[in-house]
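Step one of this worksheet: look at the structure below.
A single protein chain has been removed from this complex, and every other one stays in its place.
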Amino acid sequence: MVHPGRGAKVTTKLAAFRRVGVMVVRELALTALLLLGVSLVVFVILHLSPGDPFSVLLEGQAPGQAARASVREALGVPTTWYGRYLAWLGNMAHGNLGTSIRTGVPVAGEIVRAGPNTLYLTLGSLLVTLLLAVPLALYSAWRRSGALARALTLAVYLISAVPVFWLGYVVIYLCIHRFGLFPLLSATAEPQRHGWLYILLPIIVLGVANGTVSEVTRHLREELGRVMAEDYIRTARAKGAPVWRHAFKEGFLLPMTEMIAAKMPFVLGGAVIVEQVFNWPGLGRMAWQAAQDRDFPVIMGITIVAAAFVRLASLLRGVIYAGVNPRTATE
Amino acid sequence: MKTLPRIVPLILTLTVLTTIPAASPAASKNDGRPDGGILAYGEYGRPATLDPITSNEMISLRITELVFNGLVGIDEKQAIVPELAERWEVSQDGRTYTFFLRKGVRWHPRDGEAPRLFTADDVLFTHNIMMHPKTITPLKVRYEFIEKVEKLDDSTVRFTLKRPILNALAKFSFKVIPAHGPANPQYLTREDPFVRNPIGTGPYIVKSISADREIVLMANEDYFKGRPHINKFLSKPFADQNIMTQAMMFNAIDMLVLVNPRDLPELQGDRRFVLQPYNALSYAFFGYNLRSPLLADKRVRRAFTHAVNRKEMLDAFFNGQGTIISGPFAPGSWAYNLDVQPLPYDPAKAVALLNEAGFTPGPDGVMQKGGKPLALSLKVPIEKESEAVKRVVLAFQNYLKAIGVSVKVEFKEWQAWKDAVFAEHDFDVILASWVFDDSADISSLFHSAEIGPWKNNFGGYSNPEVDGLIVESKLTLDHEKRRTINRKLHALLAEEAPYTFLWTLTNYSGYHKKLRRVAIHPYKFFSFADEWFIPAAEQK
Partner (left out) sequence: MRRYRQAAGEVGERRERSRWRAATTADLAAVGYGLLVVALVVISYALGAVGWLPDDPARMDMARLNAPPGPGHALGTDFLGRDMLSRLIVGIQAYFLPGLLAVATSLALGATLGVVAGYRDGRAEALVTYLSNLVDSFPRLVLILLVIAAFRADIYYVMLVVGITGAPAIASLIAGKIQFLRTKSFIEAAHVLGLSTRVIVVKHILWYNCAPLLIIQATLGMGEAILVETSLSYLGFGVQEPTPSWGNMVQAGANYFFHGKFWPSTAPALAILGTILGFHLLGDGLNNILESKSAP
């Protein structure tokens, strides 16, 4: 290993920062391009759909041709699909995601109100997933064929195959009948004993049963195993040089960020279910309601925001990669 | 609430004949009952809007009942009572209705503003906004009978009708909104802030809506009928009915507007709760598409009715909470003919009827006629909470299988289902229910002029005799005579079986026993909520 001098170290650091900067700019440009693509895909899917999104307004009256046309006129909907798309893009550029057809509420405001709840849920449950997966992966990378490692792996595989809403029911039932507490936000006006459990339960349930624990465990374990088995690590170890740093970076930090970024879309999806079971006021419930009502502006808005969120996670991964491992930035 | 087989949200016209009661002075509630306490009630789903004009689902309509008033109201005995109008006069020819408005009624105050007085202008405003072409509301078609509205003075308005219609008075129970309410004074869209933050004259004031559509309503100290007893109403939305019932069991909410039938036994066994039945003036049925040659013969339809064991279904799926019906009116209605008995469960008779109609068992066990098998498609809308619907349609399929009829159950997304049934008429059988808003006008269901896209006679039933009776019933102004005609109509439609009439389910509201003097309006629900109270000791 080469040990550069002090001055050289500073310049490499600067260079690293610049590389990270370049990478961030490139990623941001890519993100913008991707979001454009996402919005186009969503729009095309919605455009191809045979249903009429304004039917929800005509519930309770005869939605004949004339009525449908008059709704469009009243709401000032552009007649061509690209007209609608461009109008949407134009609004989007001003941070306006349109208004919900069903409630008439600006979509952006609704997402800002409900978004943080989903954010807690998703990030919290990712943390739970990692808390489960990381120790297990470390342990089983260390004792590859130990009986305990096997048993734990089996257990993790088992729980990550549990249908998430059923687990939600089981947990709520247990809370009610074993611990005598009702773990829902819609609790009584007066503060509840163990009220904090309300926050934790959905997070734990989603963290355990979002179906990713097994994959995260497996990936981490393999990466760790692989890094530890690399030739130069073995050589370095044989020579008595400290290897934990490299092993941590290559075998742990990188795969972990990798998994977080890759699993974000799945966890967000799982939130749709958990939010319904636990009556959690987040984007997932909004998405489900919007899908039922064909509330296209809401669907568009949620998809874009969710996609942006996913891209953010991957941007973060890019930064960590570039910071830890400068090679990737120039790749 | 959608525990019933999907309610087709059709509100039929009112046909109750009522006497005009004397005007009463604004009541004060010095009735010795305590004020205070909070009532949190659970709703399955979230309301879209909170104003009475753009809202078109039950959750919203229930809220508007707490926030707004009509010119007239309908009391617990279905009689017309004064509300915002103190009294009224009807002209001899039945074409002009003059309402004398209650004086001194104030709109809910907006933050930092003094409350404004309710005047005739508000009534005109409400009518105009309702009828504006750019306002999207199911109310418009119901008020097309009004020719014009005039303001005679600040507290007198006169409605002129295009033609005299029966029971017009009940229609003036539409909710009045303030002229200074909506941001746009021309027409009302869902983008208007008023639809989320409405002000009315009613017993409760909308205080706040959370991101999750949890709505907080505070007592209106200034309510013209006297301050409502309960301080605060909380409307809590749920996305899962099982969880909602559990919320009730664990005191997270105090009331369920409609208890899911499968949860009735659980609540029944619990002394903390009261289950209060209320009649919803609705019934469920299997409707047939008479355009299909297989279903054109009434013997076939009668055979299906014989083949279906309604009692068994009612007992197994709904704990027996309902009444099996024989005809096209809700059994709570005066028009229902109790002399007509529901066809009994009799599969042998069903098979005999099918044979009579020319059907014989084919090689695969399915009845056929001229080589054409008796195979039907039953279309059902998809819903998340649909256990009852699934049970009934699958049981139907099973019952018909037993007499050699093959039924294919097809679940379709709600809008697609409506398109298939009401626009394209592409179905053989549907399961649905009608909800009547007061009583029994079935003309839009069975009159042959109502056949066509988006009309209610979706099955294409056409019978000159029925048409004649329907017209006759509409023209007559004599209540007894109408009753006789409707009884005849009932008997005729029971015989012809354009539907297999199933049952009227008893709706149960469940609530904590701390709530007292709970009277429930059959479909508006909260009409009398200002009288409900919670004893001081249980207010907490």
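Order of writing sets the labels: A and B. Residues in every chain begin at 1.
Here is the rule we use: contacts are C-beta pairs under 8 Å (C-beta built on N, C-alpha and C of every residue); 3 or more make two chains touch, one makes a residue touch a chain.
Being a predicted model, the structure only gives us computed values, none of them experimental.
*Asks:* So which of the visible chains would the left-out chain be touching?
*Replies:* Per the touch rule above, the missing chain touches A, B.
*Asks:* Which one touches the absent chain: B:Lys412, B:His425 or B:Arg516?
*Replies:* Touching the chain that is not displayed is residue B:Lys412.
*Asks:* Kindly state which of the options B:Arg163, B:Lys384 or B:Lys540 is in contact with the chain not pictured.
*Replies:* Answering carefully, the residue with contact to the hidden chain is B:Lys384.
*Asks:* Determine which one of B:Leu275, B:Ala395, B:Ala423 or B:Val471 touches the chain that has been left out.
*Replies:* Residue touching the absent chain, from the options given: B:Ala395.
*Asks:* Contact with the hidden chain only, please: which chain A residues?
*Replies:* That gives, for chain A, the contact residues 30, 33-35, 37-38, 41-42, 45-46, 48-51, 145, 150, 153-154, 157-158, 160-166, 169-170, 173, 211, 214, 218-219, 222-223, 225-226, 229, 258, 261-262, 264-266, 268-270, 272-273, 276, 287-288, 290-292, 294, 299, 302-303, 306-307, 310-311, 314, 318.
*Asks:* What is the set of chain B residues that contact the non-displayed chain in the whole complex?
*Replies:* 242, 245-246, 262-263, 265-266, 312-313, 316, 382-387, 390-391, 394-395, 397-398, 409, 411-413, 416
In this text, only the chains that are shown with their structure count from here on.
*Asks:* In the complex formed with chain B, which residues of chain A make contact?
*Replies:* Result: residues 50-52, 55-64, 70-71, 73-75, 99-105, 110, 113-114, 117, 169, 172, 176, 182, 184, 186-190, 275-279, 281, 285, 288-289, 292, 294 of chain A touch chain B.
*Asks:* List the residues on chain B that touch chain A in their complex, please.
*Replies:* Within the complex, chain B contacts chain A at residues 9-11, 38, 40, 42, 45-46, 48-49, 54, 56-57, 133-138, 140-141, 187, 189-192, 195-196, 210-212, 214, 234, 236-240, 242-243, 246-247, 250-253, 413-416, 418, 422, 453-455, 540.
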